[in-house]
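So that we are looking at the same thing, I have put the structure below in structure tokens.
Shown here: the complex without one of its protein chains, the others still in place.
Right after this comes chain A.
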Amino acid sequence: MKAARFDYLRPADRAGATVALADGDARPMAGGQSLGPMLNLRLARPGCVVDISRLPELRGFEERPAGILFGAALTHAEFEDGAVPDPTPGFLAQVARGIAYRAVRNRGTIGGSLAHADPAADWPTALAALGAHVHLAGPAGTRELPVEAFILGAFETALVPGEIITGVFVPRRSGQARFGYSKSCRKVGEFAEAMCAVLVDPESGTRRLAIGATEARQVVIADAAAALSNPGGVDDLLRAAGLATDPAAFKLRREIARRAIAALESESMPEGQSA
């Protein structure tokens, strides 16, 4: 299928984008890796597509004492390739290199992934575990939300009309921090059927766990000490989240969560560093 007719605008800066997006029939597009197919299938029919992928304000990064604020239009590939610094010991590149295929990573953006809010996508779950915040700008000004507050449900976010994601703030983590990330995909590059991310940072006492690839928003446990310390903890957590009704699916999620937790010990150190 071919997309229905739409206008295409590429404003020069964020102010221009805000103006263009004031039209209620306009829709922002960054990498277009989800919106593109939806346009072609005529499932999305905006009157105007506003291309924000090259806005200078969305393409940079800003080092802050507590972390790094990344421009929303940075691509997965830029994280994968280390083209931007990482406030964690390599966790962002680890997540990025597992997203879809390289062709998707070359164009797809971190902000676009959050805005699309596919429950099975990598960034929403991984960034929720990493305690990231989403920076938004719209007609009413700017605001910040934790990832788990930004994503309201499957394909549903706190974005209001005319508002865009401008950046993602990822907190700095110590060299002792560990990150376990596991997902089950039917094939390389496919959306996950089960997913879990765990962050442990002894320096700040952080123990966060996020479960993705549910039918709804990510399950985020801010203090996952119980799940991390005893083997039955994951079961309790999945039951509490209502993810234990189908026994076969429950066992898959449990196995993936166990792998993520096990990976804290084995896989989370970047090359060249020892635990």
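Of note:
Following the convention adopted for this analysis, contacts are C-beta pairs under 8 Å (C-beta built on N, C-alpha and C of every residue); 3 or more make two chains touch, one makes a residue touch a chain; residues count from 1.
In this text, contacts and distances are computed from a predicted model.
A single chain of the complex does not appear, and UniProt lists its protein name as "Xanthine dehydrogenase molybdenum binding subunit apoprotein", one of "Hydrophobic amino acid ABC transporter (HAAT) family, permease protein", "Glycosyl transferase family 2", "Molybdopterin-dependent oxidoreductase" or "Xanthine dehydrogenase molybdenum binding subunit apoprotein".
Checked against the hidden chain, the listed residues A:Glu190, A:Glu215, A:Asp236 or A:Glu265 yield one contact partner: A:Glu190.
Across A:Asp23, A:Glu57, A:Asp235 or A:Glu255, the single residue that touches the chain missing here is A:Glu255. Hidden from this view is one chain, which touches chain A at 1-5, 37, 41-42, 184, 186-191, 193-194, 247-249, 251-252, 254-256.
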